[in-house]
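Below: the structure, in structure tokens.
Missing here: one protein chain of the complex. Every other protein chain is in place.
The chains carry the letters A, B and C, assigned in the order they are written, with residues numbered from 1 in each.
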Amino acid sequence: MSDHLLEIEDLVLDVVSRSDSGQAGPAQPSAVGEHGLDASSWKVLCDLGLVSLALPESLGGSGGGLREAAAVVRAGALLPMPLADAAMLAAPLLAAGSLPWPGGVVTATIAGVELDVRVEGEHLCLSGPLRRVPWLRDSDHVVVSVAGEAGTGGLVAVLASPASDDLEQGRNLAGEPRDTWHLEAVRATAWAPAPDLGPDEVRRLAGLARASQIAGAASAVLSRTLDYTRERIQFGRPLAALQAVQQRTALVAGEVTRARVVTDAAAAALDAEDSRAALLCAVAACEASSSVREVAAAGHQLHGAMGWTTEYPLGRATTRLWSWRDEYGDETAWAQVVAETVAAGPDVWTVITGSDEPEQEGRAT
Amino acid sequence: MSDHLLEIEDLVLDVVSRSDSGQAGPAQPSAVGEHGLDASSWKVLCDLGLVSLALPESLGGSGGGLREAAAVVRAGALLPMPLADAAMLAAPLLAAGSLPWPGGVVTATIAGVELDVRVEGEHLCLSGPLRRVPWLRDSDHVVVSVAGEAGTGGLVAVLASPASDDLEQGRNLAGEPRDTWHLEAVRATAWAPAPDLGPDEVRRLAGLARASQIAGAASAVLSRTLDYTRERIQFGRPLAALQAVQQRTALVAGEVTRARVVTDAAAAALDAEDSRAALLCAVAACEASSSVREVAAAGHQLHGAMGWTTEYPLGRATTRLWSWRDEYGDETAWAQVVAETVAAGPDVWTVITGSDEPEQEGRAT
Amino acid sequence: MAAAGAEEGSLRELRLEVRSFLEAQRRAGAFVPAVDGWQSGIDPEFSRALGGRGLVGMTVPVEYGGHGRTQAERYVVLEELLASGAPVAAHWVADRQMAPAILKHGTPAQRERLLPGIAAGERLFAIGMSEPDAGSDLASIRTRARREGGGWRLRGTKVWTSGAHRATNALVLARTADSETRHAGLSQFVVDLPHPDIHVKPLHTIDGGSHFNEVVLDDAWIPEAALLGQEGAGWAQVTAELAYERSGPERLLTTMPLLRAWDAARRREATSLGPRDAIGPVVSRVIALREMSRAVAEVIQDGGDPAVAAAMVKDSGTLFEQHLVDEVRRAVDAELDPDAAGLTGLLAQAVLRAPAFTLRGGANEVLRSIIVKGLR
Partner (left out) sequence: MAAAGAEEGSLRELRLEVRSFLEAQRRAGAFVPAVDGWQSGIDPEFSRALGGRGLVGMTVPVEYGGHGRTQAERYVVLEELLASGAPVAAHWVADRQMAPAILKHGTPAQRERLLPGIAAGERLFAIGMSEPDAGSDLASIRTRARREGGGWRLRGTKVWTSGAHRATNALVLARTADSETRHAGLSQFVVDLPHPDIHVKPLHTIDGGSHFNEVVLDDAWIPEAALLGQEGAGWAQVTAELAYERSGPERLLTTMPLLRAWDAARRREATSLGPRDAIGPVVSRVIALREMSRAVAEVIQDGGDPAVAAAMVKDSGTLFEQHLVDEVRRAVDAELDPDAAGLTGLLAQAVLRAPAFTLRGGANEVLRSIIVKGLR
């Protein structure tokens, strides 16, 4: 990991350590209960320019890239706020439409086919449902990606969030808000076509956003587990002295490292407009989602019953991991994208290495 | 395991311990090299009536059941001879055709569709290939199952084995003979219709035979691994004192026990003509095959490089496990049989418990 | 092991009878199927109803209010209760381990006082074993019982005590003598609840429940008659109970309601099988584990020592329970919503509860040590 990414992570970790709600926070009433958004941390992160890194300065962003945004999302993964949705989905969507950062708390979503969108003069008018929008009840704006016809570029719309009464409140396993909004002829506060951004590209951004969150939360599980097993004495020794504990912790570390490396690689490839970016995003989403099972299971197993209570903050990380791995596609769905990429390429090794064969000759062995 | 099964196992283990070739044998030149059939042990087992347990005494068998035969096969799994093929496939095939035990070294096979079979007067005349027949070069007789039309009962034929020169010799990963014989108008020495034995039933018997061998060889891997890790000193302690070694050994023990219990249950169900017999055979084959990966991998990992050499007899067991798990269907194929059984039943719990619903009502939850 | 296969007529009849009853109860709204109902589903009314039908304390002798039935019959009933996802936690522990423990170690007076209520499904027993600093290391417990006024005074703190907030009784393991060997000097007590000096504080868990409790024994006085079995023999008694606790069908069928819901959804949606149908390996495994579990049950019935085999069943079985959850999750294309009804909600519940499966009743790593030490 290069130095400037580590600096960014340190900035975020500093915010996390000073918040009541972040990684090192106190007991929460129930992991599946309600959580308020941490407005003060959101403001600090915005003031530091860390939320809108993937948006050019000319549009009110701070002009970094997705790689920097992913570093922010990993470090701030457990902060109760739509950080990933804003930094890794809203910002690039706005960039694609050359729209300015709307300010306040920003979330993002991908519209389903049920959403009806029509242009009325200068205005864009939306009707229909936006389902399970992250943190919608606590947001000021939601950036919506609307697919175009037949896989062409669609458009990006910014909506002012509705009053809470107009929402159907929902949640995920971690109690994070996932609210459904049934729009009735709502006008976008801003909108623009995004010709370069097809539905696959948008989904890839969303998948990478969740993958980056997973990488961060998985890393938090590893840290907690290391702390716990080093402090906890059983049978006269720290748990961490037990070989079975060491073996399993090492496996978790492997999963965590893989998730971090591959989300970083995918974000970097997107920034570089690399030809492998699409594949690396699918790999990042697949690998991050598939790391969750072992990371969360091992975290709970090594913590014992303690980790299953809401008094201990392990569950704050694991319940998020269990939700995020399914959002915008689980590991099976993303693996299928990889399989399709293989099928579309000349041969598997060429696809893996991202190289083109000099000539298209069949390989027989 | 009931007492009489344990007595049978002890009888076989006694033969194994006195043979040069069985479980406790000395070094072999190469696990994938040639092995001669252990003719003396074969004779002892035959004289004890242990090979033809699944054939009635009136037909020259010793009138036990498949459950007893499976116990023999488990205990004698590593003997170089077609014990499973004779005891768990040839014997029940002969019983189905009311044909007598042909004597000598007996093997068995299931004919493919390529085999042409015609009745000429009293004789049965066979042409075409019998592929990868176990130990054919060392056998005196081969019992062949031929499927009937459209899933009806077929017939059973006994052939005198050909001269070695007429065989295309082959082997499996363990070096066990798997010979192909291209028959040209060969007359069966005996034959009979077997109307009650459809191709699925025959395949089930073959699958259970391999599953029983796997259960036995897996048990041998566990025993060897226990011995080795208890004797081998590293870092000043026996390997078995290391917690990581203990944890993995316990997992192997679980796999071994499951394979043993389920092969016993399936054989018992066949003997009892239980309605669950078909399903239990598929489960036995699926579970035994799927146990191989962890049992063999753990055996090798815990033995270190030593176990990978032909000087040490671990490979004699693991190479057999790797071959047997694929013969007559691997775990994926048998799991699919289970899935089809579920689909054909009223609901999954009824299928699992082998109970019929009082009325066929859909279950909604 | 007896020939495994389809059940004999009487057992099958019992199974179908219980199944019909539970199906009728479910249709009547008496319960909503849940995973982990034997630990998380406390419903005293439902337990009483089962007791009224003779489905609790089945193997308890008739003279103590039980039904004198066989272990095989009880096993069939337990399976149907588990697979239906019924709320049976209010009587599960009492039926599973307290009835045999009291039969084995209890005085005649204790049997007469406690067993009829257990068999009626009316006694909810909490097991006070773990302590804040003990974890899996039970020998290090620090709760003390000292003789006083013709009885005992208990002082200490227990944690992970399931159901204590609604329990009628607790079984408390306490140190009655100091000893060189840490396993000596422990005794078991049956304590009536509520008790003025026993304070129960719920522990909230990430599945949104509070099945567990912290129990503070604040110099709580109990009569002499509360001592169960022999003074100082608590360790041996606990160890014997653990084999019962580990060998039952609840160590592999906890998530069976999820499998059934998935199966039902597949039938409704006519999901095509595909060449590698994910349900195949899952059903194969549960059938195999069931045979293993039934083999252990027979060892118990025959009076053998099932400690190693029981540990093996629980290790394999609980890993399967978790594996099943993951297989269903990957087969079902849905975000997990804890508020959803049906399959998705059941799946959310299962994901949140699964971590406990391989911790309770002895963490699986501990079970594996027991297994490997018992081999050959």
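Descriptive notes on the structure:
We adopt the following convention: a residue touches a chain if its C-beta (ideal position, glycine included) is under 8 Å from a C-beta of that chain, and two chains touch if they have at least 3 such contacts.
From a predicted model like this one, the values you see are computed outputs, not experimental measurements.
Note on the chain not shown: across the whole complex it touches A, B, C. Residue in contact with the omitted chain (choice from B:Leu173, B:Ala192, B:Ala241 or B:Ala278): B:Leu173.
The missing chain, though absent from the display, is touched by one residue of B:Thr318, B:Thr341 or B:Ser355; that residue is B:Thr318. When the full complex is taken into account, the listed residue touching the unshown chain is A:Ala250, out of A:Val113, A:Ala163 or A:Ala250.
Of the residues in subunit C, those that touch the hidden partner chain are 274-276, 278. Not every partner is drawn; the one left out touches subunit B at residues 29-33, 132, 170-173, 178, 232-235, 244, 293, 296-297, 300-301, 304-305, 307-311, 315, 318-319, 322-323, 326-327, 330-333.
Within the complete assembly, residues 1-2, 67, 222-223, 226, 240, 243, 246-247, 249-251, 253-254, 257-258, 261-262, 264-265, 268-269, 271-272, 274-277, 279-280, 282-284, 286-287, 290, 331-332, 334-340, 342-343, 347-349, 351-358, 361-365 of subunit A touch the chain that is not shown.
In this text, only the chains that are shown with their structure count from here on.
Chain centres were defined as the mean of their Cα atoms; on that basis the chain farthest from subunit B turns out to be A. One finds 51 Å separating the Cα centroids of subunit A and subunit B.
Contact of a single residue of subunit B with at least two other chains is seen at positions 243, 246-247. The set of subunit C residues touching two or more other chains comprises 365.
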